[in-house]
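One structure follows; several queries about it will come next.
Every protein chain of the complex appears in place save one, which is left out.
Chain naming follows the written order as A, B and C, and within any one chain the residues start at number 1.
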Amino acid sequence: MGSVRIQREDFDAAAETRALTQGRADVGAIVTFTGLCRDEGASLSALELEHYPGMAEEEIGRVVEQAQARWPLLGVTVLHRYGKIAPGENIVLVVTTSSHRAAAFEAAEFLMDYLKTRAPFWKKEHRRDGTQGDWVEAKDADDRALERWGHPQA
Amino acid sequence: MGSVRIQREDFDAAAETRALTQGRADVGAIVTFTGLCRDEGASLSALELEHYPGMAEEEIGRVVEQAQARWPLLGVTVLHRYGKIAPGENIVLVVTTSSHRAAAFEAAEFLMDYLKTRAPFWKKEHRRDGTQGDWVEAKDADDRALERWGHPQA
Amino acid sequence: MKAVYFAWVRERIGRTEEIVSPPAEVVTVGDLIGWLIQRGEEYAYAFEKPNVIRAAIDRKHVRHDAPIAGAGEVAFFPPMTGG
Partner (left out) sequence: MKAVYFAWVRERIGRTEEIVSPPAEVVTVGDLIGWLIQRGEEYAYAFEKPNVIRAAIDRKHVRHDAPIAGAGEVAFFPPMTGG
């Protein structure tokens, strides 16, 4: 019941949500998280997302399994894009469904906290002036966000 | 920038999300919560939602203002339906946008916790066998959910 | 002032709203509940567990010790179950 997809194409959050709810009356709560490419300084032309094919799916699959073991979820979908992504475009989607809201919210936050630090993706900036930018650096805040869920593995 | 609507009609989460993100590149995180009518026992034909017109909008508006004061949100939308709602149909939608995920997640949870206990709506069951069911009782768990946000007002 | 009722409070009282004119010694929301209870069985039934009843004055939540002086609309209802 957990679906993980790594793709270059954009995704449709509404269609993914529909797939988890259609024809059933036991879902009381849907939480979606969409992460987008931001450009605060008006200097970014795109982020280029590199990933480790194979491991990306498997590692996110393991994180989804942990979430399913921890919360009474009815459905989980995680989509993560790679390739060049322009400001304002989608990068990542997490959808969780449950009978009640607490499980759906907590599982979605858990999934995002783990994705940020364990899913093998790396972002490189491309600047509007045509130059290559830097590799985006990992944030301490993302490591700290894991602490509330207990010890991360490995 | 906070939009609150109380309506009989269904809503479109995708359209509401688009309205908060289109034409801007500063949104990094969108969280949506959708609450649906559940029927676990296969005995429910509908929930009928009664509300206090006027106060419903105003009270939710006050809760939205509190959320905006507390987190750096770029946008907030809250839609709440009233009238007869069948199992599987939407009841409530909360959308929060921010630069970063923590604010969007926390604000959406805060809004739902406060809506559950402060928005003047009441649910009555209608059963499949044609009889009127009970008024849904408030849950202690919903009151307890408020505690993590500090003291509720009034 | 106008009194308005919702959900099972409304059903038990048998009306959605009414104009009420309590005497001067009815100062608080709690006093108003006590005064309404005197008016008949339907009110006594609606307010049989006063602690459960929630109130609003002019569309804002208030506690039972809130004064009703100057109120245009006082609402009584069960704990809310929206969301």
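Following the convention adopted for this analysis, a contact is a pair of C-beta atoms (placed from the backbone, for glycine too) under 8 Å apart; a residue touches a chain by one contact, two chains touch by 3 or more.
The model shown is predicted, which means the values in this text are computed figures rather than measured ones.
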According to the contact rule at the top, which chains on display are touched by the left-out chain? A
May I ask which residue of A:A19, A:A86 or A:A138 touches the chain that does not appear here? A:A138
Which of A:R5, A:R70, A:H100 or A:K123 contacts the chain that the document leaves out: A:K123
On chain A, the omitted chain is touched by residues 35, 49-52, 54-56, 58-59, 80, 91-92, 112, 115-124, 135-138, 142, 153-154
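Keep in mind that, in the parts below, only the chains that are shown with their structure count from here on.
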Common contacts of chain B and chain C? none
Measuring centre to centre with C-alpha atoms, which chain is farthest from chain A? C
Mind checking the centre-to-centre distance between chain A and chain B? Centres are C-alpha means, answer in whole Å. 23
Chain A and chain C, separation of their C-alpha mean positions in angstrom: 48
